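Would you mind keeping the following structure in view while I ask a few things?
Yeah, one chain of the complex is gone here, protein chain that is, but the others are all in their spots.
So that you can tell them apart, the chains are marked A and B in the order they are listed, and the count of residues begins at 1 in each.
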Amino acid sequence: MKALAALGIDVGSSTCKIVGVDESGELIWHLLEQADPRAEDQVQRFLKAAEQKFGPLKAVPFVATGYGRKLVKDAAKNITEISCHAKGVYHELQKPGTLVDIGGQDSKVIVIGAGGRVVDFAMNDKCAAGTGRFLENTAGRLHVPLEALGKTALSADREETISSTCTVFAESEIISLVAHGVAVEPILKGLHRSLVSRIVAMIRSVGLVSPLMLSGGVARNEAMRKLLEEETGEKVHLPQYPQLMGAYGAALIGLKNG
Amino acid sequence: MTESITIRGKLRYQLAVNVAGRLTLAFRRRRNERKTARPGWSRDVLAPPLKLSARMKELMSRHYLGGRYANGAKKVAWVTSGAPIEILKALGFYILYPENHAALCGARRKTVEIASEAENAGYSRDICSYARTDIGAVLSGKTPVGRLPRPDVLLACTNICQTVLYWYRVLADYFKVPLILIDTPFIYEEAHAHDVAYVKRQLEDMIPAAEKIAGKKLSFKRLKEVVRFSREASFLWLEVLDRAKHRPSPITAFDGFIHMAPIVDLRGEPVVIDLYRQLLKEIDVRISKGIGAVKHEKKRLLWDNLPIWFKLRKMAQTFAGYGANVVAATYTYAWGELAPMMDETRPLESAAQTYLHPLLNQGTGHKLESMQKMVREFSLDGVVLHSDRSCKPYSLGQIDQRDYFVNHAGIPALLLEADHNDPRSYSDQQAENRIAAFMEILEDSSNAD
Partner (left out) sequence: MIDLPSRKKVIREFQKKGGKIAAVLPIRYPRELFRAFGFLPVEVWGPPHADVTLGGSHLQSYTCDIVRNAVSFLLSGGLDRTDLILVPHTCDSLQGMGSVLLDFVHPKQKVLTLYHPRGVRKADFDFLTEELKRLCGELSDWTGGEPPPGAFWEAIYREETADRALARLYRDRELLGLSDREFYRIVRSREFLPAEDFIENEKKLARREKRSTSGVPILLSGIVPEPMDLFDEIETMGARVVADDLACGTRRLYKSGHSEDPFVRMAERLFSAPPDPTRGSPISERADHLKNLIRKSGAKGVLIYDVKFCEPELFDVPLLRKKLEAEGTPVNYVEFEMGKILSQQTLTRIEAFIEMIG
């Protein structure tokens, strides 16, 4: 087993992840769980698990990121997920590019420069419309399981336009479409399109630097990937562990500063 | 930066607009006039569309066609909808109204595509959707009218909102052309002498600036003529709208929204007078035959604020489906009610008064009074206040205005949340529900009488 050289934890709004890296920055261990409302307990559990696997952690640099980063008392440092994502993705890619991260609570577009530096970034505005939650909420209405969202959307042979980007309005649009007997698939495809168009606006506002990468929970959704490619004309790359990029970047920052 | 006028440019304009354009557009109009049915027009609740709308369309298409070839043939000004254009008109400028162009994009369902261009460049979705549509069109060149001419000058008048000034500053930076400002202090209670003097002085100062760009001297004789045409057209427009006092009303406020483009865009030109005369004739035929625009007119309503451009027909039909005719609107009225203030014998003084007093430059209490007056004069049963997310000057105050109607005047009133140009801030389902509930209240209130 390779020796643990740094740990990174990402306390997000829907999931919590921890990542361990070795001397060379390679990802050697990770855990991922649904977020526990008692974040502190969850972090302790994660650290115990790491200790069991690697022995005492005293000398191991430990960096926290994500919304709950300030709750991680043991961390030597806490850094925003923007910088961490950039670092993580850069390490995988080894060159500049643009990262789109669509999370449950917010979405971001980060332009990554040399060395994993953040050149510019944009985040969705306050409402849920530009986030994964927009899909979750509205899809819930259609009784489609979350994992099947993308596939179902892609199986559509047509597409319904969902013009409202406000979650509440979009829901009422969907209800009315369903009431008019429209099938689920074209509605779902329209929903994905609507979210993608918001993301594309963010990409444009910072300016796209190829290649385009996608991370966050929504990265596993194939419809998002496909539509993003359609709308930007760029191939979308996925990191090996799209959900772990924040924690991975945090560990890398720890490694460098450790 | 700006293009100079050349003989070639003028010739091109003559050929494209006055020869080829005139012929094709007239042909298209005749074809339209023969069409009696329109897709989506439900004849069971609405009278057939006004025949004159084909002529109006022709006029507006010619106007935009002129814009397409204007650079090189005429000096071009982009102006706000409440701007004092008579001076520019008298100097021979081609005048473009970005707000009207944005409304046209709205009616043709092009706003989302065009406004996104502005949003992608960083313009927030919280700014007026007219401004976003226009800035988007400027940045991307996208427009349903082919091409917009480059401005040689911008004229912004704050008598409708401050937003236009923020927006025109962006245009000024983009086009690197002069921005002429006519600042019109807001009238909370009544206009003061120094307000009028201030506006008049800015109009005077504007003359040499505009002359310089036009490369010629202003003829006061011509100015007076333009003012006379403006005034006459405005009076005719008022007459058109006032015909809605008849029962059943021969027109709806939605007809007003559709036919207001010339009084906004072409004010000061004799064609507008001609057009509205013909419109009056058509309406009078309807009156003499007892034809109502809504087939079974049971309720008569007032509309406050801009229309929802992308849902004009839908709104007309939804209301008509309940036997309700929205017969009058504060917005269309605003283009006629100042007509008496215009005075060709004192063109500048009267312009200062006229341009200080639009509905939007006066207090929220004044707007309530205007609405009350319309409710009386048009014998209305209820009020629909469109709370327009984009337009604060028009919308702020509506909560209290509605409260007055409902709780003090006993007149049902509905606050309808939407946006005049951005379909993304609107939901059919929600709007229909609210209107349905409102119509139930209206029914109940008349049963109680």
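One rule holds in what follows: contacts are C-beta pairs under 8 Å (C-beta built on N, C-alpha and C of every residue); 3 or more make two chains touch, one makes a residue touch a chain.
Only a predicted model underlies this, so the values are computations on that prediction, with no experimental measurement involved.
Of the listed residues B:R201, B:K281, B:H296 or B:K373, the one in contact with the hidden chain in the full complex is B:R201. Listed residues B:T111, B:S129, B:T163 or B:S427: the one in touch with the omitted chain is B:T163. Of the candidate positions B:E113, B:D173 or B:E377, contact with the hidden chain is made by B:D173. The omitted chain makes contact with just one of the residues A:A76, A:V118 or A:V209: A:V118. On the side of subunit B, the interface with the absent chain consists of residues 121-124, 126-128, 131, 158, 161-163, 165-167, 169-170, 172-173, 179, 181, 183, 185-186, 188-189, 192, 194-195, 197-198, 201-202, 205, 363-366, 368, 387, 389, 392-393, 395-400, 404, using the contact rule stated above. Mapped onto subunit A, the interface with the missing chain covers residues 67, 79-83, 105-106, 117-121, 123, 125-126.
Assume only the chains that are shown with their structure count from here on.
Centre-to-centre separation of subunit A and subunit B, using mean CA positions: 46 Å. Interface residues of subunit B facing subunit A in the complex, by the touch rule stated above, are 112, 116, 119-122, 125, 423-430.
Every residue of subunit A that touches subunit B in the complex is listed here, in rising order: 125, 163-166, 168-169, 172-173, 175-176, 197, 200-201, 204-205.
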